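Below is one structure, written out as structure tokens; comments come after it.
A protein chain is absent from this complex, but the other protein chains hold their places.
So, subunit A:
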Amino acid sequence: MTAPAAQRPVPDADERIRAVREAKEEQISRAEGWRRRGPLLPALIFTIVVTQVPFVFTLYYSTQSWNLVSPGSRRFVGLQNYVDVFQDSQFWQVALNTVILIVGTVLISVILGLLLALLLDRAFLGRGVARTLLITPFLVTPVASALIWKTSMFDPVFGIVNFVLSPFGVEQVDWVSRFPLPAVMVALVWQWTPFMMLLILAGLQSMPRDILEAGRVDGAGAFALFRELTLPHLRRFIELGTVLGAIYLVNTFDAIYMMTQGGPGTASSNLPFYIYQRAFLGFDIGQAAAMGVVVVIGTIVIATFALRLIFTSFTGKEEAA
């Protein structure tokens, strides 16, 4: 009888001590947790407030019929704005332009960037200077470069492009008005090729040289080496360049604003410019907001799809290896 009685308080005490210790630890870890979270919170709260709150408002505005030109006309219309947007043929034209602009620019920039990166990967006299010159288009204020392309480069009479092409029988072509979207894309490709080149060059230079050396010893030709070794290694960098390029290019506005104003008609307009026109020149807040929501949803769908594609390609590679 005495034995169990004497023994009972011992585990109790143990438990109690453990509970107290756990509580104290929890308290410590809670304090520690806040100490760790402290430095993060200002940035996190700031970002949530500045970037997320406007989207909530956009959602709300998109359910309103609201034109700034006729004050007092504001009222709730449910999903009517969305119906109008989907029935707006110009919207689809502009959406298509946006896709062409992003896909075309990214594709051409990646190919040119790859070629330039391969050129710069080998040592030659003045390589550093050549690289510095090549990255400059990416640094020039986009508004300034759009102005230069529109005037000095593409002008039908005094432009450099026609001057360079004149030996090939090209005469006084007004590039910007005859081919507005391709003209904008030329300026964008010029701007984004250096970006792709830098990314791919970083990939080339992170490549272990001994693997290439071993391949060469095994008697593989230059093209086979490139296809079998270099390209698979570069894949991650090219994919990253594609995704980042697309993320930045969705917001293309400067070049269109400066070079074509989206015209003629909507021939060279993309979604940011079209929404801008609707909101700030047409004052149709409700419709513009609805378009904004559609663009965001579209971007999320495509981004998720693209990201998944990339992630599966990564895991697939791991499985193969």
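The rule we apply is simple: a contact is a pair of C-beta atoms (placed from the backbone, for glycine too) under 8 Å apart; a residue touches a chain by one contact, two chains touch by 3 or more; residues count from 1.
Quick note on the criterion: contacts and distances are computed from a predicted model.
Participant: When you check the chain that is not on display against UniProt, which of "Inositol transport system substrate-binding protein", "Sigma-70 family RNA polymerase sigma factor", "Mannitol ABC transporter permease" or "NigD-like protein" does it turn out to be?
Facilitator: "Mannitol ABC transporter permease"
Participant: Touch as defined at the start, partner being the missing chain; which of A:65, A:97, A:193 or A:230 qualifies?
Facilitator: A:193
Participant: For the full complex, which residue in A:215, A:262 or A:292 touches the chain that was left out?
Facilitator: Touching the chain that is not displayed is residue A:292.
Participant: Out of A:44, A:107, A:170 or A:211, point to the residue that touches the absent chain in the complete complex.
Facilitator: Of these options, the touching residue for the absent chain is A:44.
Participant: Out of A:55, A:92 or A:305, which touches the unshown chain?
Facilitator: A:55
Participant: In the whole complex, what residues of subunit A lie against the chain that is missing from view?
Facilitator: Subunit A touches the missing chain through residues 33, 36-40, 42-44, 46-47, 50-55, 57-58, 61, 115-116, 119-120, 122-127, 129-145, 147-153, 157-158, 160, 163, 190, 193-195, 198-199, 201-203, 205-206, 209, 237, 240, 244, 247, 250-251, 253-254, 257-258, 271-272, 275-276, 279-280, 285, 288-289, 292-293, 295-296, 299-300, 303.
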